[in-house]
Structure formats: structure tokens, C-alpha cells
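Here the complex is missing a single protein chain, while all its other protein chains stay put.
Moving on to chain A:
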Amino acid sequence: MVTIDEEFDMVIKLVLIGDTGVGKSNLLSRYTRDEFNSESKTTIGVDFATRTIQIGKKKMKTQIWDTAGQERYRAMTNAYYRGAAGALIVFDICSLNSFDSIGRWLQEIREYGDPGVPIVLVGNKFDLKHLRQVPISTAELFAHENSLKYIETSALLNSNVESAFQFLITEIINSFSQVHKDIQECTPLTFEDRSDLSFRRKCCVIN
């Protein structure tokens, strides 16, 4: 769901889902505050954070719902998916178990979320690639079979975190633009510079 706000031109809600310990909270803190904490506390229920971005001349507020990964919370999480404009499904490239759960998370979002909600599959902890258990080709094949985009990130090194969110937001804008032609002019997507934060964005290759 994309809502129009007085202060912002658009407000969108994104959800971060995936098994416990895959790094969802750190992807969020990296994206919204440029922080990484190896000892962040366990998410119980849901946490929220926002970031404002600029798309063309429009100001957009992204509100991100960072959800608990433990399976038993799923009994109470349908409210989290309601109204989400997009989702990042996260797994840990060093944990085959977390990759095996992706199918269930996908089912969860497709069942409780809005139909056709854009989803990006994220393989996190790229910095630990020497411990990799999920080959890129396996993840890519899965993404392809399920019509998802796939990206690998490292919240620790601040690699591709920006791109992962950017990727999802672009998808959302594109699908939204098809309905509302007036914001088509907004593409291409440019993100506002955060002069208060000094970080270098990694270049990406889109193949």
C-alpha cells in the first residue's frame, strides 16, 4: 500500500522477514542509521524505523517493519504484512537452514500480504563468504523460479544494503506507476544525499 501524506509525497511500508539471526535488524539499522551492532538485541514481535528518500522531486517516507524470525511468532504476525508495499526476505548465506525457510516466508507474505506485492530475496552476511553454505547459483535459481530479484549484502561491511532497498523501492514505484501514470516522471530513481553520514556506496552491476 502506498499512501499519500501531507508532509511527504508518499509513505510506503516495507517488511523485513526471514529466520532468526540472519541479520534483519542490522540491515535495517545500516539502512536507516548507518549503524551496525554485532550485539543488537533479539527482535521480539516487531521493531520500526523510517528513512526519508527523494525520488525525482517527490519526497518519500519509507517505514520499515523489522519482524521477529522465530517460527512460533508467526501465529500473531498477520498484522505485520497488512498494507506492506514490499518485502525483503532475508537469509544468511552461511546457513542452509535459513535458505530452506525462504519458501515458507514467501508463502506467508503471499498469503497475508497484498496480492502481487514486490519481493526481493536477500542473501546477507556476504562478509563471511568463506563460510558460505548457499551457492549463489542455488539462490539465483530459486529467485528465478519464484520471479524474485536476488541480491547479496553485508550489513557489516555496508555492501549492497542501499541497493537492496533501492531495488525493492524501484520495483514498488514501477508497479505503482503503472496504476498512477502521474509519477512515472519520477524514474530514474535517485536517492537523497545524506550529508550527515559519510559512507561510500558500492557500485553495482546489474546483469
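What we mean here is this: a contact is a pair of C-beta atoms (placed from the backbone, for glycine too) under 8 Å apart; a residue touches a chain by one contact, two chains touch by 3 or more; residues count from 1.
Note that in this section contacts and distances are computed from a predicted model.
**Student:** Identify the UniProt protein name of the omitted chain, choosing among "Pescadillo homolog", "TBC1 domain family member 10A", "Proteasome subunit alpha type" or "Pseudouridine synthase II N-terminal domain-containing protein".
**Tutor:** The record names the chain that does not appear here as "TBC1 domain family member 10A".
**Student:** Which is it among A:Val15, A:Ile151 or A:Ile173 that touches the chain not included here?
**Tutor:** Checking each option in A:Val15, A:Ile151 or A:Ile173, the one touching the absent chain turns out to be A:Ile151.
**Student:** Using the touch definition up top, pick the residue from A:Tyr31, A:Tyr80 or A:Phe176 that touches the left-out chain.
**Tutor:** Of all options in A:Tyr31, A:Tyr80 or A:Phe176, contact with the hidden chain holds for A:Tyr80.
**Student:** For chain A, enumerate the residues touching the unshown chain of the complex.
**Tutor:** 3, 11, 13, 20-21, 37-42, 44-48, 50, 63, 68, 70, 72-73, 75-76, 78-80, 82-83, 107, 111, 126, 136, 140, 143-145, 147-152, 159-160, 163-164, 167, 202-207
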